[in-house]
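These notes concern the structure reproduced below.
Complex shown without one protein chain; remaining protein chains in place.
Labels run A, B and C following the written order; every chain starts at residue 1.
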């Protein structure tokens, strides 16, 4: 991780709902001369869980950066039985991209990265095919081809994990990567693997959703970005969007229209992740605005 | 059926795709001094099926109205092995509405009917509850309460069919009618029963889709209007639409937002049906624009 | 105003942005045993203005209802130079509906009211035409016909204001009311008159926006609900939505599709108003989620 820009601290919190949380957290920050830049909270009234994202300027904050976590835990976290994560806005995340043969999501990601839309490092691209190496080369990003078949899968995943660790990867984006990851692999990056699935889940999970959508005769198609879990296409949903189709659209029209959706929905999910605006609870996400 | 307005004829056609169909049909109309008001065609290239909707002014048409069907069948239909339906725009369709206890779709339908948005007759409303009788009364439409339970179902459906037949009903709208119709009933009105289901099918078929959508953590909810077939929520889809939701929406928010979708999607389906712009083929619909 | 339901208090606040506001407000509520049900805040970083909506349960709140305003003003409001409004959730608002001759928005409003979608009283409907009296009668709401022309306008507005005052009206909804209100009238109900305009403002203000949209060849049409100000169609926007059109749509198709938009957009604006989720500042709105 590299550092830059005037820094702010970000807390993502969830805990049992109870009175006094907001007052306690905001007072903690205010007392130490932190200026709140963002505050959003949500209460799940059914499950009685409190969720919060709060961000404050570190410029005049009187607690040194390295002590914030322990101070907060001691003064506030323990009292409210909080589950919280502390981030710093000047820490650039490191993202690995997994692809197969379809270029559209990869191009979209690399264009945004190259144009500084996103404040992220992309140290490597991993693929089970050689097809998109040229694309990676254009953007001068190391591209590792690790073909996967039924026999070598666990061996290749070991190699992938080594590459990811060696490159200090924070999270993985599956940009139309056409391989199912093993449970072991997934648990090594629990809640840190973002997939794009080309249907409005839970409709049409698994393979060939555009063909199924055509067959069923739906009037809208969709895309879903979600965190990968052990169960296929069943992880917490981050973002979805749809587009209208008609009887006049062939399967190849669906694929064409769907491509644009996939790019859009995946990139919005990555944006939210980079902003630390996603909280996962009970296989659902809280997406702060 | 009652009659009104300057009349046009409407043909809905499907047949094996082959050259010369459009030329033959348009020439048939032109030769008999019919002025084409609307022409839309679609070819399913995979299944090699041709679909067409054509409408023409009857003012100067030289074939008498009652002979058009047989003339067309003889000259064109047989030659191209056509499956076709002939409608006349001045024939007002007769619609029965089935409801249970939720008023929003019923109000929406009756308001549109009363405001002459739709050129349709509504001779009766059938319900398994007495709840919405007051609403029907406001609009002076006969309301028949036929409570349904596991024992009396086939008896009540018999009564319903009698009422429908006695009232010359052309098609049925299930405006959040919370009963599953028997296969027998459905086949009596094959492709003439329009349902509104409160999810983006094929996601969340069956009961309580808003609860399931909440549980799954989707970011969009939808509504689907479709023709009723023997298999539950699996008939040809006419129209779908969606609205965005977030983690901040409770189940009751989903129900509230969904209500507006249901009204909109159902009313669009009814509109298309009244315009004779729906063609059904292989459990899918062609919806002409 | 009538009263009902377990009560909560709602504060809508804006003030110059500064540190400690959230902590102070939440502590004020917590100290007096109020349980926060909702908290959303927004900071306009450019104008340095802080906005907040906070709602709390009054069940165990130790300050009596009639003293909350003055206590809050004294302890918090003055300190932060706040502009705030206090509402109680159990106070049912009283809404007047103004219409002309188009029934769709009126039907939509009355259906929602009758179905208890909205917790509101509608003591009267005012119109410059007699056309929709029958509709009002169906729902048993007093309907006052006050025809307006260039000569009698100020006289009729005086009558309208008398009716509104006599009925303790809190806010007015112009449900396609085709008259421009005088500045005097508007200032009597400043920020309390909601209009629906049938275009995506600022495009196509004034008369006949569907005709202008058709003429310009746009591919989307819209609707806008906004508060009425002295300048025509230029007040703070509450809600907008759009629908796609194509070259195949005639002006009457635009009017038909637009009707559904108008109903939807106006009803969403009314819903937000009833929830006390709208804050107006500098001719723009903050709409809390």
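We take it that a contact is a pair of C-beta atoms (placed from the backbone, for glycine too) under 8 Å apart; a residue touches a chain by one contact, two chains touch by 3 or more.
Quantities reported herein were computed from a predicted structural model and do not represent experimental measurements.
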Residue, one of A:152, A:165, A:182 or A:289, that touches the chain absent here: A:289
Full-complex contact with the absent chain, from C:9, C:270 or C:286: C:286
From C:201, C:228 or C:266, residue that would touch the chain that is not displayed: C:201
Touch list for chain B against the chain that is not drawn: 19-20, 22-23, 26-27, 29-30, 33-37, 39-41, 43, 244, 289
Residue ranges of chain A at the interface with the undisplayed chain: 103-104, 107-108, 111, 114-115, 117, 135, 138-139, 246, 248, 256, 259-260, 264, 267, 289
Absent-chain interface as seen on chain C, which is shown: 42, 45-46, 51, 200-204, 216-220, 222, 236-242, 246-248, 250, 283-287
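Basically, only the chains that are shown with their structure count from here on.
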Neighbouring chains shared between chain A and chain B, ordered by label: C
Same or different residue numbers at the chain A/chain C copy interface, by half rule: same
Distance from chain B to chain A - Cα centre to Cα centre, in angstrom: 42
Gap in Å, rounded to a whole number, between the CA centres of chain C and chain A: 38
Sites on chain C at which at least two other chains make contact: 289
